[in-house]
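Apart from one protein chain that is not included, each protein chain of the complex appears where it belongs.
Entry: chain A
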Amino acid sequence: MDLVSDQGLRIDGRRPKELRKIRCKLGVFAQPEGSAYLEQGNTKVLAAVYGPHQVRNRSKALHDAAVVNCQYSMATFSTFERKRRPRGDIKSTEMTLHLKQAMQASIKTELYPYSQIDIYLEVLQADGGNYCACVNAATLALVDAGIPLKEYVIGCTASLGNGDVPLIDVSHLEETMGGSNLTVAVLPLSGQIAVLEMSQKFHVDHLSLVLNEALDGCRRIYEILNDTVKNHLSEIGAISGWGKSDL
């Protein structure tokens, strides 16, 4: 079965360069300092940020930076098959490490010595691009928590369909049926890449094509998240009279 039909449509009816619909919301929980909910097509993720607070494990404390602690987990009901998913298995540990790397690239950790920032991510429904959805949700939650960031960090995937057609923001079906997947997390304003991962080898000729496509996707997701944050801010700010500021 072809991933892109003769009419140039993908299995779920998208064009090759079309993102899935992104819906997101900031401040969904009261307890954490910041939280966010993000839907990328059928992938749904919740993120919560606690901190900065004192380091729990004292030996891990850094004297010049905050410790970023990520935790990635998937709900039992998140996939087609209902399955208990223990925390700390290899897949989620790897995910956690990659998330930490992406978040550390964006958070201004040097402002909080001897402190810790916890980021908890829960995948409610998995339909491909879990990592990207988590990165995007975590960014929103960090913004909501008011933690100083260098800039957003945005994740996006890309793959190849029919041998040479770059597909953007791949779904689970395309992830499993298609060839290699490229996952990238970038700081979109400066164009720095925080995380880059390939599930398999890419041909050299295809790599730049797919990478550019993924970077373009990041820029478009950035615009969407930016709009959401600005709307959220104006809404909250208008209600609270822009805080106690004397503007």
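Just a few scattered comments:
Note that in this section a residue touches a chain if its C-beta (ideal position, glycine included) is under 8 Å from a C-beta of that chain, and two chains touch if they have at least 3 such contacts; residues count from 1.
One rule holds for everything that comes next: contacts and distances are computed from a predicted model.
For the chain of the complex excluded from view, the name given in UniProt is "Exosome complex component CSL4" [choices: "Pentatricopeptide repeat-containing protein", "NEDD8-activating enzyme E1 regulatory subunit", "Vacuolar fusion protein CCZ1-like protein" or "Exosome complex component CSL4"].
Summary of contacts with the chain left out: across A:122, A:151, A:175 or A:216, the touching residue is A:151. In the full complex, the hidden chain is touched by chain A at residues 33, 51-55, 58, 61, 63, 106, 108, 112-115, 143-152, 187, 189-190, 226, 229-230, 233-234, 236-237, 240, 242-243, 245, 247.
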